[in-house]
Each structure stands twice: as C-alpha cells, then as structure tokens.
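Just dropping this structure here.
Just one protein chain is left out here, and the rest sit where they should.
Letters A and B mark the chains as written, and numbering starts fresh at 1 in each.
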Amino acid sequence: MNDDKPLLDIENLQVRFATRTGTFEAVRGISFTLGRERLGIVGESGSGKSMTGRAILRLIRSPGTIEADRMALHGEDLLSVPEKRMRQLRGGKISMIMQDPKFSLNPVMSVGQQMVEALRTHESVSKAEARARAIAMLEEVSIRDPERVYDLFPHEVSGGMGQRIMIAMMLLPNPEVLIADEPTSALDVSVQLQVLDIMDRLVRERGMGLIFISHDLNLVAKFCDRIVIMYAGRIVEVCKASELRNASHPYTLGLLNSVPDLEHPRERLEVLQRDPAWREAPSVSART
Amino acid sequence: MSAITIRNLNVWFGAGAERSDAVKDVSFDVAEGESFGLVGESGSGKSTILRAIEGIAPNWSGHVSIAGEVLGKRRSRQFYRNVQMVFQDPYASLHPRQTVDRVLSEVMGLHGFTDIDSRIGRLLDDVGLGSGFRFRYPHQLSGGQRQRVAIARALAPEPRILLLDEPTSALDVSVQAEILNLLADLRAEHNLTYVMVSHDLGVVGHLCERIAVMKSAEIVEVLGVGEMRKLEANDPYTRHLLESSIHSVR
C-alpha cells in the first residue's frame, strides 16, 4: 500500500500568531510525511493539530504566518505557489472535511447544486455528467435515495447525512489527500462509526492519503495506520496504530488512561500530570 | 426518602399545530445521595428534563417534587438553594465581564450569606482553584478552570441536588477526568444528589449508579450501571447505543 514517494512532505512547519504580548507559536516545527496511508494527528485543544491541517491548505489568516523548510505535494512547493494555483489544489488535490456540516454547507443552495459546482470548478465536465457523478457519489456514501437527497437543502438533512454529503462532495473531484478535522465529533455516537466506516472505505478504495485530526485517541487508533501525537505545537510521539498499547510517552499514556471506560471501571480516573519538559522537548519527526 | 420524584412529565415547545413534544410522559425517582444518569442522542429530550426541573423550559405538565416540595409555576428561593445546575458549555455559562469574585459574591449575597469573603476562599479551594483565581475574568481562564468556577457557583448556596448538563462534553479528555474526579469528591464530601445528562456512556457509567436511556422524548429503559457494563439491556435501542460506544472505545 505504501508508495515510495510520499504524497505530502512537510519539514519543520511553524505557524505563528503575533499578539500584543508577543508571538504565539501554535505549531513549533513539526515534520511528517504522508504516503498512501491513513495518518492520525491526535492532541488536546491548543495542541496545534487543527492549525497543522489548515496550514497545509494555507488557510491561516493574518496575523498568522506559516513557515516551513519544505511543504510539498508531489514535489510541488505549497508555500511558494501563487494563490490561484492554491485554489485549484484546494478541493482538487487536497480536500478538507470540517467538524460540523451545518457550517460547511451553503444553506441557500441545494445539496446537488453545491456538489456540481464544487466539481465543475476543478474539472470541465458537462452539467449532466456532473449531476450523474454527484448522484453516483451520494450512493457511494450509502445514501439510500440519492436522487431525492440531491434536491434537498442542507437544513433538511440530519447531521450524520450532512457529514456523509460533505464526504461525497469532497471526494467528488478525486483528491489525492483528504484532511478530516474532527469529522464526527458533532455527531451522535451511533452514527459516528457509520460515517467513519464510509470515509475509511472510500479512502482505501481510492488509495488516497488521509490525515485524520481528532482529540479521540482510541477512535484514531481504530481508523488509522500511523498516529502522531501532538502537544503544545510539537510532536511528542509517533507510533503505528497497532502498537498504540506500547506507547511510551507519559502524555500519550495519560490521554489513554484518562478516558472513562464502560467495561473497565475505575474508582478514580487518572489525571494527566503535565511536565513542563514536554513543551521543550524537540519535536519527533514523523517522516518515513 | 427520594430526593426527586417525577411523574408523567411532559415538556413541549410551541402551541397548536406548531407544538413539538420534547419530553413525553417521563417518570423516574432519584434517591437521596444517588447519582442518576440520563443518556440519549441529541434531540432526545434529556437536557430538557433538567431545564423543566429548573423552570427554564416554559411549557410543562406533570408532577415534579424535589426534596418534598411539589413544584408549581414559580420556584421558591428555598428551591434554588436546594437545587443547582452546571451547564454544558463553560464558555457560555459565565458572564464575560464579571470576575470570579464578582460572580460568587453576588450569588452568596442573593442567598443571604454574610461571611462572603471566607466562603469564597473555601469554595475556590473546594473546586481546586485556589485564591489566585479569585479576581480573574473568564477570558483569563481555561475551559476546565471555567467549569470549576461554574461548579463553585452551583455549590455556593450549599445545595443538596446538582443537575449536571453534559458538564464535560466541551472539555479535553484529560480535563474531563479532572472534572469527573472533582464531581465524585464533592459528592462524597457534601452528600450531594446528582442528575447527570450526557451522550457519553463512559462518563455516565463512571459517575452514576442508575441510568435512564432516552429516545425520541421518551425513556426507553432504566438500568443499573452493573447491567450496563455487562451489556444486559432489554431494549434493542439501548443495546445498539451500548455496542456503538463500546466499539468506539475499543
């Protein structure tokens, strides 16, 4: 499954925000590569995991700045390409799924219209063909009556279906990399798994690279090949998902043990003792 | 004696053709000192029950009695001393322009306490914040610290019952663990009765002894935490919910 050349190659990525009290460093020099694999980025709020996802697409607004020694997709430098080319790449080669479908779908356009428009900005296809592909895609995300859903407006669909529509829309132009930022944390538990299963199947079938950003270590372990654990803008540990149980960094262990577990009840939950040294430890490289 | 008795509670929004039922014919009891969980998916009406008890939901019918007091349209001052609530989002539940000190002293003033200064100190120690946080504004606090302030506010009138509306769902897991431990400690220390709403079965299973499962505005099943852990549910929906939350953790 692993290709020799990575899809995404990122070295020493930094995201900074200038504030009145000084510079706030959201991401402090992280390096990783993404092949045709599923890479999970896990961390707590403020760890810089979402900023990393946004930085790859250059979606950091001023006063934020992105710097990196290398940030390349297939060898094409993402930091230096003009904004016009970046717009082609966004959605065309790299797609992103956000947390809440309610805010990522346009409320005044029907689901189908939005999908067709998204596709036609990246490929020159006829309207009829775009429609046919959109409906086929909706079917692929297990939407039972795609033709009916095609004409619905976003407020008429449930959260779970909304997120499946987002996945369909993002995968329509056949991107090579999919960035999913907490794609299911706005959904109920019983639909979460279903949505993730669909996303997982499509990513694997198409041989895409997936970056799955989440705060839920266990969930990421289930759906990824490799896991990157971030703390305070740096990578503290990298491991294979199958070897998560053997993780050694106290932060990773703390995250694992602080989750209340239905089957293995404990009198008291383990509380993470944050060591200031974690902040200062150099970032672990997740390049392969 | 049961701390909370609810019989045939109905809550609805709108009227006439627009009426939508948020809670339908719900009945349950919570014993003194017990911790009772309400679980269900979004829109199942679990939070609305808490809001009806506190008098924030406008239209309700049925019998609700708290610590022997049968609730009518208006809540007495005594009721607010007995029953307090902790909200889901610590970013929305604190007044953005008021310091911790101001929030707590106003609440204590409302309940007629006089030794406010020493009480605030004790309360902040109780929730693990310490006096360094006393004069901070909410924007100078992290999510977990805000939720501790919200818990301190709820504890200020020395209530017997705490209603917890997803108190940890907006927090990181490690902070969630701290808050859950704090809630467990406080309950043991002050002999509190909890009613906790959550969508996370792990959280409810950790803190509660009995759990009611809600679906489409109704309670489908009430089961003990032991049965829940062994996945011994009679209702198919409960089983589905249990299985999906077990799977997402494994």
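The definition used in the following text is that contacts are C-beta pairs under 8 Å (C-beta built on N, C-alpha and C of every residue); 3 or more make two chains touch, one makes a residue touch a chain.
Following the convention adopted for this analysis, contacts and distances are computed from a predicted model.
The listed choices are "ABC-2 family transporter", "Serine/threonine protein kinase", "Peptide/nickel transport system permease protein" or "RNA polymerase sigma factor"; the UniProt protein name belonging to the chain that is not shown reads "Peptide/nickel transport system permease protein". Of B:E54, B:E158, B:D185 or B:E218, it is B:E54 that touches the chain left out of the display.
Across B:L9, B:V23, B:M85 or B:V225, the residue that sits in touch with the chain not pictured is B:M85.
Of the candidate positions B:R7, B:H95 or B:H190, contact with the unshown chain belongs to B:H95. Per the touch definition above, the residue from B:R19, B:H63, B:R122 or B:H139 contacting the chain not shown is B:H139. Subunit B residues in contact with the hidden partner, per the touch definition given at the top, are 54, 56, 75, 77, 80-81, 84-85, 87-89, 92-97, 99, 101-102, 106-107, 110-111, 132-140, 150, 153, 156-157.
Note that in this section only the chains that are shown with their structure count from here on.
In whole angstrom, the spacing between the mean C-alpha positions of subunit A and subunit B is 33. Residue ranges on subunit A touching subunit B, taken from their complex, read 44-45, 159, 188-190, 192-193, 215-219, 222, 254-255, 258-263, 265-266, 268-272.
Subunit B contributes residues 41-42, 143, 172-178, 180-181, 184, 199-203, 205-206, 225, 228-229, 240-242, 244-250 to its touches with subunit A in the complex.
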